[in-house]
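Here the complex is missing a single protein chain, while all its other protein chains stay put.
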Amino acid sequence: MNERWERIRHRMHEIIFEADTPAGRVFDLTLLVLILLSVLIVILESVPSLASQFGPFFEQVEWMFTILFTIEFVLRLISVRRPLGYLFSFFGLVDLLSILPGYVGLFMVGGNELMAVRILRLIRIFRILKLGEYTAASRLLAYSLRESRAKIAVFFVTILSLVVVLGAMMYVVEGRTNGFESIPLSIYWAVITITTVGYGDIVPATAAGKFIATLIMMLGYVIIAVPTGIVAVSISAASSRLAVSTQACPNCSRQGHDPDAVYCKYCGAKL
Amino acid sequence: MNERWERIRHRMHEIIFEADTPAGRVFDLTLLVLILLSVLIVILESVPSLASQFGPFFEQVEWMFTILFTIEFVLRLISVRRPLGYLFSFFGLVDLLSILPGYVGLFMVGGNELMAVRILRLIRIFRILKLGEYTAASRLLAYSLRESRAKIAVFFVTILSLVVVLGAMMYVVEGRTNGFESIPLSIYWAVITITTVGYGDIVPATAAGKFIATLIMMLGYVIIAVPTGIVAVSISAASSRLAVSTQACPNCSRQGHDPDAVYCKYCGAKL
Amino acid sequence: MNERWERIRHRMHEIIFEADTPAGRVFDLTLLVLILLSVLIVILESVPSLASQFGPFFEQVEWMFTILFTIEFVLRLISVRRPLGYLFSFFGLVDLLSILPGYVGLFMVGGNELMAVRILRLIRIFRILKLGEYTAASRLLAYSLRESRAKIAVFFVTILSLVVVLGAMMYVVEGRTNGFESIPLSIYWAVITITTVGYGDIVPATAAGKFIATLIMMLGYVIIAVPTGIVAVSISAASSRLAVSTQACPNCSRQGHDPDAVYCKYCGAKL
Partner (left out) sequence: MNERWERIRHRMHEIIFEADTPAGRVFDLTLLVLILLSVLIVILESVPSLASQFGPFFEQVEWMFTILFTIEFVLRLISVRRPLGYLFSFFGLVDLLSILPGYVGLFMVGGNELMAVRILRLIRIFRILKLGEYTAASRLLAYSLRESRAKIAVFFVTILSLVVVLGAMMYVVEGRTNGFESIPLSIYWAVITITTVGYGDIVPATAAGKFIATLIMMLGYVIIAVPTGIVAVSISAASSRLAVSTQACPNCSRQGHDPDAVYCKYCGAKL
């Protein structure tokens, strides 16, 4: 009987965690739709006018999702070889956080916060889309960003120092009467300005402040080019690395042939 | 007579749908000017001060355009071999939508909506500019965007998930009293922030909210680099691919060889 | 005497229009400083508090500049071979516009408009910096932008059509009561949104309007990548074209050698 159970567990694992079998694909697709629907419900529930009108309906649907996801969670726990390993993995915790608010809501009243936790269900779609992770596009993007990590880190330390110093400068120049009430708030303004977001909730009022703001904006103009340049070069490098075949010519052993090349472009030997 | 009619229809098709003959080019140019003028009238008509002053004039000119475009529409229907095929094509529907509001306006009163439909006439200029579609520039841009479709899709799914989670987070942190009235509205704010648009109509009020907003802006700084990088690399690749493929192999006459290739990479013949 | 006059005129032309001689360089530098100072005066004169305090001083300095630039203008007219050709050239008109406001101001009173015309003097610095036009940097940038002209034109026609259609759409959705008073104003809003400027003076108020605005912002996210991509690729192509020497190997006549190459990298022959 143990063996039969093992086979069932193996089959369950195949359906729930993998996507190679037709049943696995159907399971994944169903789950994807359920997750998106449940997130949509959470979003709609937060709209006051809809909540007052469809409140009870939302609650019922929400319970349905909680029960469905609980069943799925239990099945995952059963089908996996080491349940604790799964439970404390990133996706295990996300799965738990997806169903917990429903049960916690039974005992205590805490509207918004609990509701928002449910939205983390959205993260679960990335496990399903993991399939897609093997497509060239997402692999390329992930690879590019990982490659340029070091450069982006250097860039961030510089930017952070810059906004701290510039924020403090504006705090002194503009002062508390013009909305620059503290250095943290001035740093918040500096970030708004240098990233070209520009809310306009805090704005320089003195001539000196406006002059400095102008300089910061011009500076931000060139600075915004840096991450773009980093990522563009990184994507470019990753593209060509993944595109150019690593095949070497058997005759002259030179590399760099296009993936569709049949003959060596340098010596004419068959590849 | 049937044959003569066929010849006339063929000639009409040549003038109306093609641009190879002088008559066809004159027709296209005239139509282009008429479309732009009619769109200008629709735009000007929407300005209250102009509408009250030149109202009757606008109405007369609008009728003239409706009649002219109706004649053109009928000619198109006649000259084409399968009128229904044309009618239900993209441009056939746009052509119909360009003249319909005029006639519908006779029976019912519905100011703005009808007027706005007329502006879809603008889309018709792209049929005429299709000529230009064969110029290197637009072909290159269209090709680049098509090539990077997969990467942009991956990017969009990630961004959408991000703004939903960040929006829900701000909804909890800031709450309804500070303008973040619902999750959809908070998502709207997150999009405004991460795309660096920054209207400033909704703005974090609490210290925690401002801190999160700062993080989102810094994040958006690097994120905005991703589509730029994707498109830049795509344009670059498309440029070189379209630029390189001049030399054809004398043996198999296939193109696409690198500038430094000595032998054809497909058949091995000397280039 | 005619010959002597010819020599003087030639010398004057050398000093005023050229920058190869020491005297020419001194003249250019002096003029550059004078132009920048006069523009600074125009700018400062427009500040109400400064104008009321230093009004008479500004006026005197302004007269000094007008007289100096008039002398320069007359000398240019004399030293050039075809005075009318110079007068109706781009820079001839700019030179005239730089001094005209001073004299016109004697006969009629027209504060701001006249003052602003004087700021066009700034354009004159580009004649002087023309020297710099021969530096690699500005030549490269100008060349890149010229090269990508066609692509940018295609991009602009598409964007213009897009903002017109989107603007009309928002005009219908939001309507006059929410600030979208006319289609031109809605187009103005669409441009503000799609370019990520985001003033926040006009902002969608309805849920449908906010949803469309979100879509436009996401769209603008990718669209802003297009001109960047175009220009980046263009600069890249221009860089490599200007950098790679056009020198061909005398032995194997292959090109593509680096500017500092002494021997052919393909066959080893001396270049």
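Order as written gives the chain letters A, B and C; numbering starts at 1 within each chain.
What we mean here is this: a contact is a pair of C-beta atoms (placed from the backbone, for glycine too) under 8 Å apart; a residue touches a chain by one contact, two chains touch by 3 or more.
Please read these numbers as outputs of a predicted model, since none were measured by experiment.
> Among C:G92, C:G105 or C:G198, choose the residue that contacts the chain missing from this document, as touch is defined above.
Selected residue, touching the omitted chain: C:G198.
> Please pick, from C:I8, C:V47 or C:L96, the residue that touches the omitted chain in the full complex.
Residue touching the absent chain, from the options given: C:V47.
> Looking at the whole complex, which of B:G167, B:G198 or B:G220 touches the chain that is not displayed?
B:G198
> In the full complex, which bits of chain A touch the chain not displayed? Write them out.
On the side of chain A, residues 150-151, 153-155, 157, 161, 164-165, 168-169, 171-172, 175-176, 181-184, 187, 193, 196-200, 203, 207, 210-211, 213-214, 217-218, 220-222, 224-226, 228-230, 232-233, 236-237, 254, 256 touch the unshown chain.
> Need a quick check: the contact residues on chain B for the chain that isn't drawn.
Contacting residues on chain B, toward the hidden partner: 196-200, 228, 232, 260.
> Would you write out the residues of chain C that touch the absent chain, in ascending order?
Within chain C, the residues that touch the unshown chain are 39, 42-44, 46-48, 112-113, 115-116, 119-120, 122-123, 125-126, 129, 132, 135-138, 140-141, 144-145, 152, 156, 159, 184-185, 187-188, 191-192, 195-201, 224, 227-236, 239, 257-258, 260-270.
Here is the rule we go by: only the chains that are shown with their structure count from here on.
> By residue number, over half of the contact pairs should agree; on that basis which option among A-C or B-C is the same interface as A-B?
Of the listed pairs A-C or B-C, the one copying the A-B interface is B-C.
> Starting from the mean Cα coordinates of chain B and chain C, work out the distance between those two points in Å.
Going by mean C-alpha positions, chain B sits 30 Å from chain C.
> From the mean C-alpha coordinate of chain A to that of chain C, what's the distance rounded to whole Å?
41
> So which stretches of chain C touch two or more other chains?
Each of 196-200, 228, 232 in chain C touches at least two other chains.
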